[in-house]
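All protein chains of the complex are present and in place, except for one that has been dropped.
Take a look at subunit A:
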Amino acid sequence: MSRGNRPLSPHLQVYRPQLTSVLSILFRIMGVATSVGSIVLIWWLAAAASGAEYFELVQSFLGSWFGRLLLFGWTFALVFHLCNGIRHLYWDAGKGLELETAYASGKAVIVFSVIITLGLWGLAYAVGGA
């Protein structure tokens, strides 16, 4: 079949990653990660309902270095999905779709995700101590 000089559609394996496409797939991955992490949230609530002893056990697991690592990852996934979700809602309204604006909002999503995640953990350490 002769393709002539017609352009081919982008193929994932040979296509140079762009900020827009990377944020797009990260949006999905972080959404799935947030879903998986919500199991911990429900476990935590069920522990609180079941009594002081079990709640303290779950709290000490979540307070261990591994628990904190999981919670930090979950916080970032949630906050990133939230920030990029707002960007998507703006697009759904038909706004901000120009190339320059889409790149600027993408960079803003990264900056805000990092600042909000670190801010939340700074707040948590300020309130609860180490």
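As a convention for this text, contacts are C-beta pairs under 8 Å (C-beta built on N, C-alpha and C of every residue); 3 or more make two chains touch, one makes a residue touch a chain; residues count from 1.
Keep this in mind: contacts and distances are computed from a predicted model.
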Protein name (UniProt record) of the chain left out of view, among "Succinate dehydrogenase hydrophobic membrane anchor subunit", "ABC transporter permease", "XRE family transcriptional regulator" or "Rod shape-determining protein MreD": "Succinate dehydrogenase hydrophobic membrane anchor subunit"
Listed residues A:Leu12, A:Ile39 or A:Leu99, member touching the removed chain: A:Ile39
Interface with the unshown chain - residue positions in subunit A: 28, 31-32, 34-35, 38-39, 41-42, 45-46, 48-49, 51-52, 55-56, 75, 78-79, 82, 85-86, 88-89, 92, 120-121, 123-125, 127-129
